[in-house]
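The complex appears here minus one protein chain, its other protein chains still in place.
Labels run A and B following the written order; every chain starts at residue 1.
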Amino acid sequence: MSNKFIWTKKDLLGLEYLSAEEINHILYTAASFKEVTTRQIKKVPVLRGKTVVNLFYEPSTRTRTSFELAAKRLSADVINIAVESSSVRKGETLIDTGRNIEALKIDIIVVRHSASGAPNILARSVRSSVVNAGDGWHEHPTQALLDIFTLKEKLGRIEGLKVSIIGDIAHSRVARSNIWGFIKLGAKVTVCAPEKLIPVGIEQTGVHVTNDINEALEDADAINVLRMQFERDSKLAFPSALEYFKQYGITSDRIKKCKKNIVVMHPGPINRGVEMSSEVADGANSVILEQVTNGIAVRMAVLYLVALAKKPTSSLPAKVENM
Amino acid sequence: MSNKFIWTKKDLLGLEYLSAEEINHILYTAASFKEVTTRQIKKVPVLRGKTVVNLFYEPSTRTRTSFELAAKRLSADVINIAVESSSVRKGETLIDTGRNIEALKIDIIVVRHSASGAPNILARSVRSSVVNAGDGWHEHPTQALLDIFTLKEKLGRIEGLKVSIIGDIAHSRVARSNIWGFIKLGAKVTVCAPEKLIPVGIEQTGVHVTNDINEALEDADAINVLRMQFERDSKLAFPSALEYFKQYGITSDRIKKCKKNIVVMHPGPINRGVEMSSEVADGANSVILEQVTNGIAVRMAVLYLVALAKKPTSSLPAKVENM
Partner (left out) sequence: MSNKFIWTKKDLLGLEYLSAEEINHILYTAASFKEVTTRQIKKVPVLRGKTVVNLFYEPSTRTRTSFELAAKRLSADVINIAVESSSVRKGETLIDTGRNIEALKIDIIVVRHSASGAPNILARSVRSSVVNAGDGWHEHPTQALLDIFTLKEKLGRIEGLKVSIIGDIAHSRVARSNIWGFIKLGAKVTVCAPEKLIPVGIEQTGVHVTNDINEALEDADAINVLRMQFERDSKLAFPSALEYFKQYGITSDRIKKCKKNIVVMHPGPINRGVEMSSEVADGANSVILEQVTNGIAVRMAVLYLVALAKKPTSSLPAKVENM
């Protein structure tokens, strides 16, 4: 990882499609942008005159706000398009929407969509850069990048670390991007959830699978605790949030048995008393708010790199291209 | 048309109220702004410190986004106000809303309203410039200006061209603004639709009227194909979208019988397979995405001209003023 690396991809679609070197280059770039956000004037003119569209097919406040801030701190102009009801787009297809946005001379489209692979389709249809802000249960690459950035900042490295991802793995794009990213950088990844929340075949990604929370916590250098969505997907797997908390919730008692400096991450927003107790969320091991801070720096890096990609090449490997 | 023309109108309310010379001056100004949007830094400081309010009483993504981008590329600040439910404005009248916006020292109000003539009322009530972004079935002047700009860019002139407007003429503000604009610049305009979608007395504007699609296509230099709104207004006139497509839809077969370089326009979003086939929409004669691109340049020109109008005069002729 050095500043001699030349970034060539026009899009960021998922960590599956990036090399370790590319991931490290994003982290390296994010570190220098993080310094910007500590200045009195938290703004650099590197994307002045560029335009970013936030095209959100699912409601989002946190991710949209983080991208909007990142773009503004790079001096780009930002347009928010919330596409929550089909009537708004009058039935226009994703590709037609993309081509119309491209025709507006938009440099970067940040897209969130309920369909896995939607950003890939968009990226192939337009010359604008496409950044995936979460697609179905597929990937949420900037979330994983900020998780990795935060952990590396905390422990100095990723390689050789033992990272456990705990929660609804089956319905989590955050889990999927985390797995790709941490494994590519040489961490040992365990996923831990009730049986019904483990997707079939997940072992093939190289992760260790367990249903036992104690096994997941033992020797872990870091845990990434996923949000349980009892109001949505997770409800099928477990009788109640209370039951889940009893069996899998991260409590002070459980943390006391872990490595002393175990790093506790969570993508937010936290369900206090469901996947994690308040003591842990606000405790000394938690880096949850640092993750939020680092999200800006990581997204600044991603927007900057894709917008200024040298000799841009396809962002997907040939196999995926020919899907 | 030259750069010696001095623009004096504070508002853009409709093409009905503009002279051919004024329309040409907007096109001339738009051409120079189009160049700006091809630069690396797509931004000029001409409206720095000015404020534009997008006051939309009807939902809109495309037109609002285009105006927002145009304003930002002129370095203006933009505020979006979506007034979709009466509760938001707590029953305030249009004139009170306008005077409040004026009191905020807003330079330009871009307004879309379901009532024909609403922008005219607003323009008479405030010193701020008012730009009509679509009012009822009355006018959508910037759409017509971008249609004219695109056709002129493609064919080098407007005068003497044969332009056919096809679709729901009765419920289309786009049609109305197109008719005013093209006729003032010397084109021969035909409107073509099923009988029930032709407004009574439309011949008085100087257009030729037909219900026969073949007559509309024959000898046409350009066609402007309107969106059919079978979910709304158009449904009364025709049994089904399929039936409409069969009788009036623009297909490759129909295009093959036209002039070789016939220009195909559509204000978007397209109903593929209703008013136009995908082959035509994406084909060599289509300039639909160029229209989107040109929309930015035309709106930059309009915002620039009304904001910096010299010795501003009333934007409406005396007759209309005294309505």
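Convention: a contact is a pair of C-beta atoms (placed from the backbone, for glycine too) under 8 Å apart; a residue touches a chain by one contact, two chains touch by 3 or more.
Keep in mind that what you see is a predicted model, and the values were worked out from it rather than measured.
Which of A:39, A:260 or A:310 touches the hidden chain is settled by the complete complex: it is A:39. Checked against the full complex, the candidates B:58, B:92, B:153 or B:215 give a single residue touching the omitted chain, namely B:92. Only one residue in the set A:24, A:51 or A:66 touches the chain that does not appear here, and it is A:66. Contacts to the hidden chain, counted on chain A, fall at residues 37-43, 59, 61-62, 65-66, 68-69, 72-73, 268-271, 289-290, 292-293, 295-296. One chain is missing from the display, and on chain B it is touched by residues 48-51, 53, 77, 79, 81, 83, 87-93, 96, 99-100, 102-105.
Please note the rule applied: only the chains that are shown with their structure count from here on.
Our note on geometry: chain A versus chain B, Cα centroid distance of 41 Å, whole angstroms.
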